[in-house]
Every structure is written in structure tokens, then in C-alpha cells.
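Removed from the display is one protein chain of the complex; every other protein chain stays in position.
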Amino acid sequence: MEKNIPIGDEIKKRQPKNIFVQGPVSATFVGDSIAKHASKTGIGGHSIFLGQVRADVIDGKTVAAIDYTTYEAMALEKMLEIREAIFAKYPLTCMHVYHSLGNVAAGQLCLFVFTSAAHRRQAIDACTELVERIKAELPVWGKEIFEDDSFVWKNSSPPDHPKE
Amino acid sequence: MEKNIPIGDEIKKRQPKNIFVQGPVSATFVGDSIAKHASKTGIGGHSIFLGQVRADVIDGKTVAAIDYTTYEAMALEKMLEIREAIFAKYPLTCMHVYHSLGNVAAGQLCLFVFTSAAHRRQAIDACTELVERIKAELPVWGKEIFEDDSFVWKNSSPPDHPKE
Amino acid sequence: MKLVEIIAFGQVAAVTGYRLPITHEVNDTDSLQLWLHTQYPALKNIRYALAVNQKMISQNEPLAQGATVALLPPFSGG
Partner (left out) sequence: MKLVEIIAFGQVAAVTGYRLPITHEVNDTDSLQLWLHTQYPALKNIRYALAVNQKMISQNEPLAQGATVALLPPFSGG
């Protein structure tokens, strides 16, 4: 994962940052990301959300993986907008977001959202709001692949009613 | 940290489990804990809260570490009560809690709360409530040690008004 | 009439036989949708929204020369 270092740190330049990684997010990468914050001694709390691919059973068939695609230019522009709004609303020290593209097997991680602040409520509230906005507003699509290679498109909130 | 494997897994025996670890919680341990959930393919979301020791400046002196003590028998009994209440309220797959005792330097982790569920809201809400109850109800005390070895007792919510 | 580019994602890309992106001359998004539904009748049966130059739209919008119109099925990331 070392080559995929997308959205970074507390720098807030008005420029989209890549949040996408090919394949799953590894647990080791999450651990390494946490470790990097030991030098930021103004932080009192970290809040982390991890999305994991479920082996759902649909019409008797078990999901083996999800294949993710995105409209990348729009997603990164939207992510920048969300990022700026969250930084404006909460006094965060850091915010990191990583989303998988391509194949992610059941049991693997597909989303990693990580906020840090001086106090726990700020980190927790910011993380919760980030996760909701990412799910509702980022143009990303998951195709649930079954063990027999058939698939269904995963559906969640309609894009014509993004939550604000 | 391998020797300190306290509260474990989704087993819900009516018996207090140790949540305390000597010294800081390592980021590697957090990563390893996450990795262990890859085989639980009913999980769709993990929520994690990490408490980190802040290098607060108090009357011109900088906190170098916090020394944690507990009333262990009461803390573990209370933790069991909280654990059972959270499992009863939210459909969780897993819940893990680790709290440091002894010396934890600024920038190191002193609390690790980890919930997993099929859907994100369950994991997030359970984790948030767990953190609040742990902070308010566990008899644990932090002594903030300054760089010159002087100290102050860290104060938070009064124990005579625990939140329920 | 403005020349615009049309792109599609997810289930919409599948429904259109992955033949997009294409270009078409048109004045607004309503006219574009009518034309798309004659070209790809299966589009009428699935739920999708439009983004013009990466911004979601919720009603008919005039189109500028060179605009990019994206057909977006319900998001399902994370």
C-alpha cells in the first residue's frame, strides 16, 4: 500500500487529493496510519470507521467480492468539498479518507475514514458525518460478485437526493 | 502486547474480563486486532475510538505522560455491566475494550474501543456510547506527570453523578 | 445546438452496452434524455441521475458547447 498515499494530513490546499486505492485497504496500513500520529501530541482522540465487504446471501447466492468503480474526477472534487466543509465545522487536527477501487473480497476492508482532534466528541462527530457524506455523495458503485461469477449492482441512497 | 489479551471476542459469559494493559496500547496491536476480523464476513462496518495522551500545557508546564490507576475489581464489574447493556441494545458482532494502566507518554494510546456490526450505524452508535460510558463510569484515575516530574490529578466527570 | 459528451457509470454503463462515451448535439438535458431513451430504451427502466460538468442537476438545464453529461446510477460506495 505504500505507493498509495492519497488524501494526506492536515494540509488544506484547495486541490483535490486522491482517496482511491487499488484493491482492499490492509489492516497493517491502518495500524501504520495510526502510528504516524504519535508525534502530534495535541491529539486527544482518534475516531476511525472501516467498511468491510459482507458475504451477503442474495437469492441463495453468496457474495464473494465487490468490484468498485468511480467517476474519479467528480468524486475527488466532491471529496474536496466534503473535506473543506468538515474541517470548517470541526476543529480537527487530521482527516484521512481511503476508498478501494476494483476487487475487494468478502472480509476485506473497502473504506477507511480517520479523524483526529484534541477532544473525543470533535473526532467522533466529524468521522460519523464524513462517513455519511461519503456514502451519500461520492459517485462510487459497487458490483457484488457471487461465487459463480454472476453479479448484482449494489444499491444504496439515490444520487438525485444527496444529503447535505 | 501479545501477552495482554483482555476482553475478547463476541463471547458473552457473565464473568468480568480484564480490559487493562500495562503501559500504552500499540498501533500495531490495533492493526492486528482489525486483521483478526477478516474471517467474520457478516461484518459490514467497524468503529474504533482511540484515546491518545495530550501534551497539555498547564500553568506553563507540559504534560509528559499520564500515570493511570484503577479500582480494578469495581472497574471490571462495571465494564461487564456496560458490555452487557451495549450488546443488549445494539446487534453487534464484536466488542473489544482495552485501557492502559501505569505510565503512558504523550502521543501514546491509552484507550482502544472497537465495535463491529453488519451495518455502520450500529457499530458507530455502539462505539460512541461505549466511550462515553467508559469515561463516565469506570473508576480509573489519571495523574498528569510534567517534564519536571511534578504532577496534577486529571479531573473529568464527578463520580457521584455517573451518566446512565 | 451544442455538442456535448455523454459518459455513463455502473449499471447505466452496463445497460447502454458500454458504448458510451459518445457525443451528441443538443440544447438542454431534457432533450438529451429523450434522445438517450430512444437510443437505449432500457434506460427508462433504471434509476439514474445526471451530472453536468461533475455537478448533479435536479431539473432541466441548458447545455454549453463541450459540456460533459454523466449518467449516474444510485451511489453504492463504502
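Points to keep in mind about this one:
All chains are identified by letter, namely A, B and C, in their written order; residue positions are counted from 1 within each chain.
What we mean here is this: a residue touches a chain if its C-beta (ideal position, glycine included) is under 8 Å from a C-beta of that chain, and two chains touch if they have at least 3 such contacts.
What you see is a predicted model; the values in this text were computed from it and never measured.
Taking every chain of the complex into account, the omitted one touches B. Only one of B:Pro24, B:Gly51 or B:Gly107 touches the absent chain when the whole complex is considered: B:Gly51.
Among the residues B:Pro24, B:Gly45, B:Gly107 or B:Gly142, only B:Gly142 touches the chain that is left out of the figure. Checked against the hidden chain, the listed residues B:Ile43, B:Leu111 or B:Ile145 yield one contact partner: B:Leu111. In the full complex, chain B touches the omitted chain through residues 51, 68-71, 73-74, 77-78, 99, 110-111, 131, 134-143, 153-160, 162.
In this section, only the chains that are shown with their structure count from here on.
With centres defined as mean CA coordinates, chain C is found 49 Å away from chain B.
Distance between chain centres (mean CA atoms), chain A to chain C: 26 Å. Residue positions 51, 131, 135 of chain A are each in touch with at least two other chains.
Residue positions of chain C touching 2 or more other chains: 78.
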